[in-house]
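Provided herewith is a single structure, encoded as structure tokens, for subsequent inquiry.
Only one protein chain is missing from this complex, and each of the others stays in its spot.
Every chain is named by a letter (A and B) in the order it is written, and numbering of its residues begins at 1.
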Amino acid sequence: MKQFLHVSDIGDLAGALREAEEVKANRFGWKSLGTDKTMIIIFFNNSLRTRLSTQKAAMNLGMNTMVLNIGQESWKLETEMGVVMDGDKSEHIREAVPVIANFCDIIGVRSFASLKDHEADYNENILGEFLKYSGKPVISLESATVHPCQAFADLITIDEAWYARTGHHLGDPSYRKPKVVMTWAPHPRALPQAVPNSFAEWMNAAPVDFVLTQPEGYELDPRFVEKAEVSYDQMAALEGADFVYAKNWSSVSHYGQILSEDRSWTVGEEHMAATNEAFFLHCLPVRRNMIVSDSVIDGPTSLVIPEAANREISAEVVIKRMLEDPR
Amino acid sequence: MKQFLHVSDIGDLAGALREAEEVKANRFGWKSLGTDKTMIIIFFNNSLRTRLSTQKAAMNLGMNTMVLNIGQESWKLETEMGVVMDGDKSEHIREAVPVIANFCDIIGVRSFASLKDHEADYNENILGEFLKYSGKPVISLESATVHPCQAFADLITIDEAWYARTGHHLGDPSYRKPKVVMTWAPHPRALPQAVPNSFAEWMNAAPVDFVLTQPEGYELDPRFVEKAEVSYDQMAALEGADFVYAKNWSSVSHYGQILSEDRSWTVGEEHMAATNEAFFLHCLPVRRNMIVSDSVIDGPTSLVIPEAANREISAEVVIKRMLEDPR
Partner (left out) sequence: MKQFLHVSDIGDLAGALREAEEVKANRFGWKSLGTDKTMIIIFFNNSLRTRLSTQKAAMNLGMNTMVLNIGQESWKLETEMGVVMDGDKSEHIREAVPVIANFCDIIGVRSFASLKDHEADYNENILGEFLKYSGKPVISLESATVHPCQAFADLITIDEAWYARTGHHLGDPSYRKPKVVMTWAPHPRALPQAVPNSFAEWMNAAPVDFVLTQPEGYELDPRFVEKAEVSYDQMAALEGADFVYAKNWSSVSHYGQILSEDRSWTVGEEHMAATNEAFFLHCLPVRRNMIVSDSVIDGPTSLVIPEAANREISAEVVIKRMLEDPR
């Protein structure tokens, strides 16, 4: 595997889920793959889960790891071409990327959306530099438009919980598909669309009935919505849901803007009551009592902690495949 | 060992000192204990010795290590329950703790006292979250009220120096106990009571004659003073001392306040002259010519560097015990 951005990069989802199960049962079983290999994990932005889970996964596989906080520990990077670099940016990304690539075998990059320049964000300009100029396998650790390690971990979590509840894995032809609802929820700051984009992309590819619900103006990019059912009526959408995925994002059409702070969208017990005793998911970090009430996130169907734990597993499957075949 | 906060967590001190001696003589002798185990070291505050010594100890034992600077590399954490998280804190500690715990086998936490809220600090609210919700062994790397790795290293250093000078280990019934004096000293900023609390706790448990000396208003919490002899006359307290431990702390009764900047308490040669050629100890970092004069800290009885070196040993004993039995 040469890059991990989209669900298509992972191939057959059933196979990926079986591989995740194997890895989870035997995390240190492929340690020889990583001997004398190095993973560099680059943060243009903050991170907790991604930082720890990716490092952990790489170490599980026997790799050496190096973490770099761009801007904080290193130099501010210029990303525009052709400019006279007489400002506060000391290094150009066109040098930084191949230099970093010199010192490793796999690169993970966190680089959030600017939320200012729709085109630059949706072109994945920063991650694109790594894809084009590093010559090494590259993993998006949340880039401008996608967060595939999260979506893969979400899928693993849904499959595990569905199996625990019904005895059937996702895609079992002898049983119905779960209804998975992703609902927008309010948040005090403008957030990127990377998590909802990837979750939508993965759910559209998975054997589930996927419904998206949000206020007017919060429509995701059609590339990610695809065939999903979209509803502006949150309570109707939640009806009969087996899984509720809450998430805030800012507007795509009014790019990066907050159009609503409507707290009636905060997922509370009254929302969950409409569901089929749905499991609750969120990628974390989560603003309590903005996105979800204390009672729901602390309740018995909340999966947020095992969901975060599965970040180690999704990362390990991806890194393992890159070590097995970096092309 | 499930937690390391108090002297009672380490059990028999003579046994702990013998184990420290073994570990010091053979730091890499227990490397197989840590194979495929991970230690996460979390800093809510700055650190030099703790950062390096704890990582070193974990690596000596063959562990993988990850270091996380909360706030700087990760998200600011909300610690209040029941709040609407619409401010600058992106994540709640109630999620952060179990998420971090997912990715490791042992957790070390540095989280200084606020010095604003006596009750919250003395309840160890932040460390308490890790103790209650991580499900993993937890080490205080200086939390609000204690710094046990430092106090254990202090004890090791005192035992070594006493043995080197007298040929007798602490607790040898055939020889007298050393007189150990901890003296308050001035400092330009308000400092927590964690180091003096732990030093007092450990000295009270150790076979030494322990004396505390400080200006009026600087009394430590009675839980830590216990049976120690307390004097407000620094020179009288120092008389005949075998060990002088200098340290600043802010007031407990006027919580977090600086009540004195009296430089006559700065430990100088005239103070040391009253002692029994006492060894000088300080946990570092130390403000020269505030806490102690250049001549004393640079003098022949200063133990501050070997004392810091013993931080690797105290940490290694603790981590080793947690690996041997994490319950």
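Going forward, contacts are C-beta pairs under 8 Å (C-beta built on N, C-alpha and C of every residue); 3 or more make two chains touch, one makes a residue touch a chain.
Nothing here was measured: the structure is a model prediction, and the numbers come from that model.
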Worksheet entry | Which residue of B:Gln72, B:Asn123 or B:Ser264 touches the chain not shown here | B:Gln72
Worksheet item: Which of these touches the unseen chain: B:Leu33, B:Ala190 or B:Val286?
Response: B:Val286
Practice prompt. Tell me which residue among B:Ala151, B:Val304 or B:Met322 touches the hidden chain in the full complex.
Written response: B:Val304
Practice prompt. Would you write out the residues of subunit A that touch the absent chain, in ascending order?
Written response: 36, 38, 40, 64, 66, 68, 72-75, 78, 81-87, 90-92, 94-96, 98-100, 102-104
Worksheet, complete the sentence: Residue list for subunit B contacting the dropped chain reads 27-28, 43, 46-49, 51-53, 55-56, 59-60, 69, 72, 188, 284-290, 294, 297-298, 304-305, 308-309, 312
